[in-house]
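For this view, one protein chain was removed and the others were kept in their places.
Naming follows writing order (A, B and C), and every chain is counted from residue 1.
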Amino acid sequence: MAYGSRMVIDLNADLGEGFGVWRLGDDEALLDLVTSANVACGFHAGDASTMRRVCEQAVARGVVIGAQVGYRDLAGFGRRRIEMEPAELAADVLYQIGALDGFARIAGDRVRYVKPHGALYNTAMVDPVQAEAVASAIADYSHPLVLLGRPDTELSRAAAAHSIPYVAEAFADRAYLSSGQLAPRTVDGSVIVDPDEVVARSLALAREHAVLSTDGSLLTVAARSLCLHGDTPGAAHLARRVRGALIEAGITIAAFAD
Amino acid sequence: MAYGSRMVIDLNADLGEGFGVWRLGDDEALLDLVTSANVACGFHAGDASTMRRVCEQAVARGVVIGAQVGYRDLAGFGRRRIEMEPAELAADVLYQIGALDGFARIAGDRVRYVKPHGALYNTAMVDPVQAEAVASAIADYSHPLVLLGRPDTELSRAAAAHSIPYVAEAFADRAYLSSGQLAPRTVDGSVIVDPDEVVARSLALAREHAVLSTDGSLLTVAARSLCLHGDTPGAAHLARRVRGALIEAGITIAAFAD
Amino acid sequence: MAYGSRMVIDLNADLGEGFGVWRLGDDEALLDLVTSANVACGFHAGDASTMRRVCEQAVARGVVIGAQVGYRDLAGFGRRRIEMEPAELAADVLYQIGALDGFARIAGDRVRYVKPHGALYNTAMVDPVQAEAVASAIADYSHPLVLLGRPDTELSRAAAAHSIPYVAEAFADRAYLSSGQLAPRTVDGSVIVDPDEVVARSLALAREHAVLSTDGSLLTVAARSLCLHGDTPGAAHLARRVRGALIEAGITIAAFAD
Partner (left out) sequence: MAYGSRMVIDLNADLGEGFGVWRLGDDEALLDLVTSANVACGFHAGDASTMRRVCEQAVARGVVIGAQVGYRDLAGFGRRRIEMEPAELAADVLYQIGALDGFARIAGDRVRYVKPHGALYNTAMVDPVQAEAVASAIADYSHPLVLLGRPDTELSRAAAAHSIPYVAEAFADRAYLSSGQLAPRTVDGSVIVDPDEVVARSLALAREHAVLSTDGSLLTVAARSLCLHGDTPGAAHLARRVRGALIEAGITIAAFAD
C-alpha cells in the first residue's frame, strides 16, 4: 500500500502458540522478522509465562502486540468451530484481550489489535452473529483496538458498524479463489509450498495488491498486512526470504498500528 | 479501626465462584452487603461471563473489585497446594489480574486489590517463596494494587519488601489459636457455626480488634476488613446480620481501597 | 411397552453432573427413582471421584450404569456444538466410556449403554457424520453397549448400520412437534412445567406410546425409556410423582439393559 510515494506493508505472524512444556514455531526467529505479533492468549494456545515472555521480546524489538483470540479449546487448538452464545463469545474474547493487555502494559506497551484465530477467524469471516460478537467485544474494551482479518467479510462489516478500524491482510502462501475467498485446505494446491512462488506472490501483493486466483484471473487484494506462517518446518527461513525480497524491492516494512 | 473518632471496617467476600453451568453462593445477595468483592478469575473458579457480570454489578453498587487469584486447578477449586516455580506462579497471578482488570475497566472501575484464594492463600501466608512470587507479580503490575490477607505473615512481609500496601483481614467465623493462626479446619470447633457467636466476634473484632483464642486468651487482630463467607447455606442471612449489628453499633462499613 | 401382558418402562436420568466443588442435581434422590443412570464422564461434567461414587451407589441400588458422553467443554457443559473430525470425536467418546467402565467394573458391574449429552445428543440426532462417529466408537468398544436416544434419527440409523441395539426414549416434560421432533427450547411452552401434565404425559407415553403434539395431533412415540430431569428445583419430587403414578397404573419400572 502506498503512503505518499512509498509502498508500505506490515508482516504479521502467530506467536506464543506453545502451551506448558509444548512448543510450536520459532517465536524468537519470527519476532526478528515481523512488525506485528499475534500473541496467543491461553484459550486455544499460550500460557501466562509464554505470553509474558513474548510481550517482553516484542516490545524489546519494537514489534506491535496483537491479541490472537480463539475458542476455549486447547485440545483442538481452536481449529474447531464452537456454536457459542454471542454474549459468551464476547466475554471470552474480552477475557483474553485483558489478560494479554496486562502483560503488554508490564512490558511497556499495550495490545493494539485483535486477530481471531483458527475456526473463530474462519467463522467470523462468514457468520454475522459471531462476527458481531467479536466486534462488539472490541468496541466495549476500554482501549481502542484495531481488527485484523480478510477484507470484505462479515467481520470487516461488523467492525465498520462499530467504527472499529479494520486492517486487511493477505496470505502469500494460500491459493485464492476468484471470489476472493481462500481455497479450502482440503483442496489440492490450496497451500503454496514452493518458496519462490510464495516470495513472488508476496511482492505482487505488496506492490500491486494483486494475486493470481486459482482460475487464472488477477484478483485485487488491498492488504496492508501479510500473514507469515511460522509453525511449519522451514517457515522462519521462508519468512526471512519474503522480508528480504520486500525490502530489496523498496517496500517499507512497517506496522499498521502505532 | 478508628479513623478520627469513628470506627471503620470493610466487609469482603468471595464472589463469582461459579463456573459455566455451576453456581456457588449467592453473588447478588452478598454484593448488597459487602464493600469489597473478591472476584474469582477463571483459574480455580469463575468464567468470563460471570466475571463480566459481577464487575458490572459491583460497580453499580459501589463495591470495590479485587482479584481472587488462585492456582490453575478447576477440579480442586484451588484448594490443593501446587508446588510451582515462582516465575510461573507470578505469571499466572498476573494473567488473572489482567483478565479481571479488563472487565473492571469496561464496568468503569479498576481492580484495586488482590486476595489469594484457597491453598494459594494458605501457602502465601507461610511460604516465603510463593509469598514473594505473589508480591512481585503485584509489584510488576502496571496499576497500583493493595494486598489483602492475614496480618504478620510471609505475604505481609513480602508486600512490605515491595512497598505494596497490605490490608489485614480477620475471620469472625473461624477459631484462632493464641499464636494468631487460624485453627486448622480438621480441628473440632475450628469453624464457628453459632450465628450469635459470629455476630459477637464480628463486633469485638471491629470495635476492639480482639478475639478470644481457643485457649481462652484475648488475642489482638488489627483487621481493617472482615471476611464474610458466602458459600454455605444461610451464609447470606448471617452476613446480613453481621452487617446490621456492625451498623447498629455505630461502626462505619467502608472499603479499604478507594 | 408391553412384554407379554405387562407394560414395562425404564426411567433414566443424568447423574454425576457436578465437577469438583460444584454440584448439580440430587444424585442420591434420583438414584432411588431411576433404573438407568446416565453418568457424566468428565468431559462436559463429572470428575473421577464423583464417577466412582455414583457407580458404587448405582450398583448398590441395582441401577444400570450408562455413559453420558459429551464434547470436551466443561465451560459450556457440553451444550455447545463443536465441529469435530469424526475420528477425534470417536476417540473422545471411547476415552469417556473407558474411564467410566473402569469405575463400573470396580463397583462390580459394567457400562451397559451410552447416551450422548447436550449438544452432542442434539447433533447426533440430525447430523449423519457425528452420528456415525458416535456409533462407530461404540461398535469398536470391546464390550457390547446399547445406544439410548430419540427414535427415528440419524443416530438410530447409524446404530442400525453397526448392529448396535438402540433404545428409544421419550420426554414427558418436553413439547413435541407433530413431526416427532422436540419443540426448540427457545419456543414458549417447549418445557412443560405443570407437574400434573408431566405425570399425565408420562402415563400416556408408557401405556399408549402416545403424546399430544403442539398442534393437537396425537403422536406415537414408541419409547422403552422415559428421561427424567434432575437438575431443576423440585425435579426429584416430580420424578418421584411420575414413578409413583406409573407403578400405580400397573406399569413395571425396569431397566432396558440387563
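In this text, a residue touches a chain if its C-beta (ideal position, glycine included) is under 8 Å from a C-beta of that chain, and two chains touch if they have at least 3 such contacts.
Because the structure is a prediction, the values reported are computed rather than measured.
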| item | value |
| --- | --- |
| Touching the absent chain when the full complex is considered, from B:A29, B:A75 or B:L177 | B:A75 |
| Among C:A29, C:A48, C:L177 or C:L219, residue touching the chain not depicted | C:A48 |
| Option from C:W22, C:Y71, C:F103 or C:Y166 whose C-beta touches the chain left out | C:F103 |
| Chain not shown, touching residues in chain C | 42, 47-49, 51-52, 87-88, 91-92, 94-103, 105-106, 140-142 |
| Touching residues (missing chain, whole complex) on chain B | 72-73, 75-76, 80-84, 88, 119 |
| Sites on chain A contacted by the missing partner chain, in the whole complex | 18-24, 45, 47, 74-77, 79 |
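The rule is short, and it goes like this: only the chains that are shown with their structure count from here on.
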| item | value |
| --- | --- |
| Maximum centroid distance from chain A, chain identifier (CA atoms) | C |
| Rounded Å distance between chain A and chain B, as computed from the means of their C-alpha atoms | 40 |
| Multi-partner residues of chain A (at least 2 other chains) | 88 |
